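All protein chains of the complex are present and in place, except for one that has been dropped.
Our next item is subunit A:
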Amino acid sequence: MRVVILGIGNILMSDEGIGVHAVEALQQRFLLPDNVEVVDGGTTGMELLPDLQGAHDLIVIDAVRVGAAPGSVVRLEGEEVPAFFKTKLSPHQVGLCDVLAALRFSGGAPERVVLIGVQPVSLEMAMELSPDVAAKMDRVLELVTEELAAIGSPARARV
């Protein structure tokens, strides 16, 4: 069963890049089973279709706006992962939700979607995470590895 771990965000805008930084850290610190693919999605939209199609489980790591305190780490699952869409002016607004909806329509949507999100502290133009969000990296990776263990594809810490 294919598992995809997708980190999305813009690494030029501090905490916006948490998803990308997290998948990099994940690969540095853990050995992953062969059926687990890690994707740095950057800020793309429809380009992600082939990576996500046919995955049984999808674990997304992203900055989220859920009205929580800045720096909060949240876990959303299934229907909690937003699936609504807006009047769009630009393809930048074609986000993960649209990709998932397109997959549901065309076939091959992941059976299960979990989103590990961090409410950002800073979206300033910078290539580093804010100290408060950087301090949450261990917690983010802990949630991801718990998820992998729960679906029977556990990660092993590198020594």
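Here is the rule we use: contacts are C-beta pairs under 8 Å (C-beta built on N, C-alpha and C of every residue); 3 or more make two chains touch, one makes a residue touch a chain; residues count from 1.
Following the convention adopted for this analysis, contacts and distances are computed from a predicted model.
J.: Looking at UniProt, which of "Phosphonate C-P lyase system protein PhnK", "Uptake hydrogenase large subunit", "Biopolymer transporter ExbD" or "NADH-quinone oxidoreductase subunit N" names the chain we cannot see?
T.: Checked against "Phosphonate C-P lyase system protein PhnK", "Uptake hydrogenase large subunit", "Biopolymer transporter ExbD" or "NADH-quinone oxidoreductase subunit N": the hidden chain maps to "Uptake hydrogenase large subunit".
J.: From the list A:Met1, A:Leu31 or A:Met46, which touches the chain that is not on show?
T.: The single option touching the absent chain is A:Met46.
J.: Which of these, A:Ala101, A:Ala134 or A:Ile151, touches the one chain of the complex that we don't see?
T.: Within the whole complex, the residue contacting the unshown chain is A:Ala101.
J.: Tell me, which residues in subunit A touch the chain that this view leaves out?
T.: Touching the chain left out of view, subunit A contributes residues 8-13, 16, 40-50, 60, 62-67, 76, 81-98, 100-102, 104-106, 115, 117, 120, 123, 125-127.
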